[in-house]
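Removed: one protein chain of the complex. Kept in place: all other protein chains.
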Amino acid sequence: MASSPEATPATSPHSNRLVRWLDERFGWEQLLAPLRHKTVPVHKLSYWYFLGGITFFLFTIQVLTGILLLLYYRPSANEAFESVQYIMTQVKFGWLVRSIHSWSANLMIFTAFAHMFSVLFLRAYTKPRELTWLTGMVLLFLVLGFGFSGYLLPWNTLAFFATKVGTEITGQVPIIGKPLLIFLRGGEEVTGATLTRFFGFHVALLPGLATVLIGLHLALIQRLGISVPPGQEAAWKALPPNQREMPFFPNFFVREVMAWYIALGVLGVLAALYPWELGTKADPFVAAPAGIRPEWYFMFMFQTLKFLPAKLGPIDGELLGILGFGVAALIWVLLPFLGGDRNNRRQVFIRGLGVFALAYMLSMTVYGYMAK
Amino acid sequence: MQFLLGGGLLASAVAFLYPVLRYLVPPAATDLGGDSVVAAKVGELKVNSGKIFRFGSRPGLLIRTADGEYRAMSAVCTHLQCTVQYRSDLHEVWCACHNGMYDLNGRNISGPPPRPLQAYDVHINGDDIVVSRRRGA
Partner (left out) sequence: MATWRNNGTASALRSKRTRRLLLLLRPASRFLLPAALVLAAACLLLPAASFAAEPQLAKSSCVDCHSSFPAPTGVTEEQWATDIHAQKGLTCASCHGGDPKDPSPEGAMNKKAGFRGKPKRTEIPEMCAKCHSDGAYMRQYNPSLRTDQFAQYQTSIHGKRLAKGDTKVAVCVDCHSVHGIRPAKDPRSTVNPLNVANTCARCHADAAYMKEYKINTDQFAGYSASVHHEAMVVRGDLSAPTCTTCHGNHGAAPPGVASVENVCSTCHVFQAQLFDTSPHKAAFAAMGTGSCVTCHSNHRIVHPTDKLIGTGNEAVCTNCHAAGDPGFAAAGRIHDDLSRLDEALKRSDQILDKAESSGMEVSQARLEEAQGRDSLIKARVTVHTFQPDKVEQDTQAGMKIADKTYKAGVQALAERDYRRKGLGLALIAIVAVLIGLRMYIRQAESQKGEGGS
């Protein structure tokens, strides 16, 4: 694709001048050059490439709606619930901003998981993309942290007890569990101090970390290019003329914008037709309501812990479950290093592991909701 | 096509920006109604009278006693949750449903109520009479 401004479609004399101004000061053309040359492989599995971008888009939605919510939210146990109620009832379109924030959070967690699994099954984590996978996994954990910390902020009964149970389980980890619990809760129990702390995590610590990691993640993708699934790669090697790719800008990007607009539409429908509920203000002295359970993205872990017997030999069942998940997470993070190169026999085993994990998570989540 | 794209982009931009701009304008009522509320203005209540005000999602009772002092307490009767009232003839708080009586500190003194009314703190802030929940309660 020619790099002279005149050849690009839809340019006007004004944008020409702007581009030249930026170029003289920023080296604009040089910065954009890699983007102009960036291509995206085109094959029947190309649609999966959208997931990462959608997750990123939803993250920006979260940042924008989050900033708007920050204008009215008050992070103290006395006022948190009332401030969210205020946003929902008094602030113009407050209901829309808050519901979009809550729905987008859930959608983002879903697309993050889907993105991770699609990368797994399309085998895009192998050399040289190990660091991309690593930064991505840390981002996934951060996203879950966002979900956990943000859930408490409205300070309603469900959130209060979900946080209590969640941090309680964290406290079961051997050696570091208790200090970790106290660090998370800002004390022994879940109190206003916990709320303030979670607020700090949610709006400062986690966004800061996420920004750095997203930057790394995107930089790595730019550097390494988009991976092609092994089967497709083999087919193209056999018949090079069949290889198809499209320029990232504007072709793929326009399609991504379409996907983002669809996501916006979905968010709007969800926010207007199924507004996020307020619940009742948390009261630490009231007994936990029956049927307390975590949000859906933690459900599979919660259900697993419920299945494990109280004691397995000398070891506490719950402890075993927690350690099990810890080990599983560690293995997951280290997958690129465990599998070897792309066409290694071990990769088939990893794919099997991925199928099992996906099936397990789905079935446990469904079961958790069906069982009463 | 240009029209559809340009028009659509403009319309969707408006659809997104309009709510955001309206959101940024703070509403008239800045009171959250959480743990502290402006129950009345100074001079609004006559001596030896009471007023029901909204405290959170429940009614509260503000009393100006015969000595001119202000007292505030929850107005939800501890018997069957009727709304109590101030009786200027008896100088007590009374529940019309089953004749429960409370003194000016909220203590249940006669009739079916099993527990006292939760008392609130009152202080004057300029022109406002501010009622707030007791600390450490």
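Read from first to last, the chains carry the letters A and B; within each, the first residue is number 1.
Keep this in mind: contacts are C-beta pairs under 8 Å (C-beta built on N, C-alpha and C of every residue); 3 or more make two chains touch, one makes a residue touch a chain.
Treat the numbers as computed from the prediction; the structure is a model and nothing was measured.
Peer 1: Sort through A:S46, A:T111, A:S227 or A:T365 and give me the one touching the missing partner chain.
Peer 2: The one listed residue touching the chain not shown is A:S46.
Peer 1: Looking beyond the chains shown, say which of A:M258, A:L312 or A:V327 touches the absent one.
Peer 2: Considering all chains, including the one not shown, the answer is A:M258.
Peer 1: Which residue from A:V63, A:V173, A:L209 or A:L278 sits in contact with the chain not drawn here?
Peer 2: Within the whole complex, the residue contacting the unshown chain is A:L278.
Peer 1: Which positions on subunit A touch the chain that was left off?
Peer 2: 9, 42, 46, 85, 88-89, 95-96, 99, 244-247, 250-251, 254-255, 257-258, 261-262, 264-265, 268-269, 272-278
Peer 1: Can you list where subunit B touches the absent chain?
Peer 2: The missing chain touches subunit B at positions 1, 4-9, 11-12, 14-16, 54, 57-59, 80-83, 96-99, 111-112, 114.
Note that only the chains that are shown with their structure count from here on.
Peer 1: Could you grab the centroid distance between subunit A and subunit B? Build each centroid from C-alpha atoms only and quote it in angstrom.
Peer 2: Chain centres of subunit A and subunit B, defined by C-alpha means, are spaced 41 Å apart.
Peer 1: Which bits of subunit A are touching subunit B when the two form their complex?
Peer 2: Touching subunit B: residues 68, 71, 74, 78-79, 81-83, 85-86, 90-94, 96-97, 261, 264, 281 of subunit A.
Peer 1: Can you name the residues of subunit B that touch subunit A in the complex?
Peer 2: Result: residues 12, 16, 19-20, 22-27, 29, 32-35, 56 of subunit B touch subunit A.
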